[in-house]
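Left out: one protein chain. Kept in place: all the others.
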Amino acid sequence: MEFLNQNSLYIVLIITVICWFGIFGYLLSLDKKIKKLEEKINKE
Amino acid sequence: MVFKIILGIGLTLVIIAGIALPMVSNPSSFFELPVVPGLEDKARIIFFHVPTAWVCVIAFITSLIYGIQYLRTKEILYDIKSVTAAGLGFLFCILATVTGAIWSKFTWGAFWNWDPRQTSIFVLLLIYGAYFALRSSIEVEEKRASLSAVYSIIAGLTVPFFIFIIPRIVSSLHPDPIINPQGKIHMNPTMLVIFLSSLTGFTAVYYWMFNLRVRFSKLLYQQQMKEQE
Amino acid sequence: MDIKLEVQNIKKIFNGRKIFSDINFQLENKSALAITGRNGSGKSTLVKILAGVLSPTNGQVDFYLNGKSIDLQNRYQYFGFVAPYLQMYDEFTAMENLELFARIRNIEVDKDYIDLLLKRVNLYERKDSYVREYSSGMKQRLKYAFALLHKPPLLILDEPRSNLDAEGISVVYQIIQEQKQSGCVVVATNDSEDIQFCNQEIDLNQFRNIAK
Partner (left out) sequence: MNKIFNINSALTIFIKDFRSELRTRYALNALIMFVITTLAIILFAVANETPSIEISAGILWIVIFFSAMSGMARTFVSEEERGTVMTLHLIAKPSTVFFGKLLFNLILLFLMNIFTVVLYLILIPSFIIKSYDIFLLTIFLGTIGLSAASTIIAAIIAKSNTKGTLYPVLSFPILLPLLMIVIKSTKSALEGIEIAKAMGDFQVMIAYFVVITAVSYLLFDYVWKD
């Protein structure tokens, strides 16, 4: 904690990485959903 | 799937390296970045701001190429691709403008000062805005596709003029010590590696988003065609 | 003059909706084709595609004059077109309209021929009044003068009788008969009286070609 208080750059780093993980996860789940939908529609 | 994992890990590493690597005046090991005089930590923006602007330009060119393809083949799929690229380009264009403006406030003292590159991104924003305004005012699908393709070609052709005109009118404030007009890159190897992988990573993310939206729109279109029959 | 109109696999999608597809037919010298179909079946769309005003989504229309293929850009010189939705310039007189059209077409302005045409469609007495003062029937007659101005080998008529009185209709039938002697006629109509002049018929509701 002490370390983070003195180096605010690392707080920026943590926030940015979390944002990126969020975006990445979202894209990944979207990709899976669309793949499922494609399979379903093309089967019909 | 492998590429997605590589992309996920790669861009995470880029973020960590871009933000966390210490800046020292004489970098001796590979894990140290050089200090850019006058910018210090603010120089780290190059790893995130430049790639957004780069993606914005890539998206514009993609949209243009698919627009030309549409005019040649009249295949509505190309229009779907063209508009998707334009939509993402608009998004990244806004990101680049906003990040640039915030950075400019703390470096040059004002959010906006009509620096040549700010002017060009402003023009790009205007073109995207006009493009979508045009699209929303045409109801017939085929007409919308061909008119917006024609518009983006004409708009795209005016962009190179700025390269000749802007230097005649104003001088640039943009940090050129890093990439100067002769194309010589004054980055140390570490910076270069991070910068280039960031560019690749952002382009890959753009391509992924593009791919997802095109697939989605295609499904929508298929469904629409099915309902009519 | 030997003319041939060849239509191959025409398909038109308008605003994501398929209007028709797989239209195929051929039209040769001295014949008349009737295009029929219910309202909304795409008669006018097909006629516009034939005239080269609208481009089809797929397929192509070829036009041959004396065995030579005429490209799309130059086809306007050989087609005459009449339709209710065609408009003349309101702020000019009938005479001025026809003179302007002749000059834009870059053909010789033959006043005698224009007079002859106007007499034929019974507009000669009114040739110097503005088109905006015309009734809808008179405007329709003027369109026939417009279509025949350059003596086209192919005449395309969309609803030839619209807005016309009995006398006007007989003039139109005469024009169709004469055109059949020298070239081709395409008529988009639902009227059985118009169809009797034609030796070929296409029913857009059934997508088939009936040879009479």
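The chains carry the letters A, B and C, assigned in the order they are written, with residues numbered from 1 in each.
Everything that follows uses one rule, which is that a residue touches a chain if its C-beta (ideal position, glycine included) is under 8 Å from a C-beta of that chain, and two chains touch if they have at least 3 such contacts.
Remember, it's a predicted structure, so these values are computed and weren't measured experimentally.
**Student:** The complex has one chain that is not drawn here; which of the drawn chains does it touch?
**Tutor:** Among the chains that are shown, those touched by the missing chain are B, C.
**Student:** Would you mind spotting which of B:I5, B:V24, B:A110 or B:I165 touches the chain that isn't drawn?
**Tutor:** Checking the options B:I5, B:V24, B:A110 or B:I165, the one contacting the hidden chain is B:I165.
**Student:** Based on the whole complex, identify which of B:M23, B:L39, B:L77 or B:A130 touches the chain you can't see.
**Tutor:** B:A130
**Student:** One chain is left out of this view; which of C:I13, C:L50 or C:M88 touches it in the full complex?
**Tutor:** C:M88
**Student:** State which residues belonging to chain B touch the missing partner chain.
**Tutor:** 71, 123, 126-127, 129-130, 133-134, 137-139, 143, 146-147, 149-151, 153-155, 157-158, 161-162, 164-166, 168-169
**Student:** Residues of chain C in contact with the chain that isn't shown?
**Tutor:** On the side of chain C, residues 48, 51-55, 71, 73-74, 76, 79, 81, 83, 85-92, 100-101, 103-106, 146 touch the unshown chain.
Keep this in mind: only the chains that are shown with their structure count from here on.
**Student:** Nearest whole angstrom, what separates the Cα centre of chain A from the Cα centre of chain B?
**Tutor:** One centre to the other, that is 20 Å.
**Student:** Just curious, how far off is chain C from chain B if you go by their C-alpha centres, in Å?
**Tutor:** Each chain's C-alpha centroid was found; their separation is 51 Å.
**Student:** Indicate the whole-number Å distance between the mean C-alpha point of chain A and the mean C-alpha point of chain C.
**Tutor:** About 62 Å separates the centre of chain A from that of chain C.
**Student:** Do you know which chain A residues sit against two or more other chains?
**Tutor:** If we look for residues of chain A contacting two or more partner chains, we find none.
**Student:** Can you list the chain B residues in contact with two or more other chains?
**Tutor:** none
**Student:** List the residues on chain B that touch chain C in their complex, please.
**Tutor:** Interface residues on the chain B side: 74, 76, 139-142, 221, 224-225, 228.
**Student:** What residues on chain A touch chain B, complex-wise?
**Tutor:** Listed in rising order, the residues are 9-10, 12-13, 16-17, 20-21, 23-24, 27-28, 30-31, 34, 37-38, 41.
**Student:** Chain B touches which residues of chain C in the complex?
**Tutor:** So the residues of chain C in touch with chain B come to 13-18, 55, 57.
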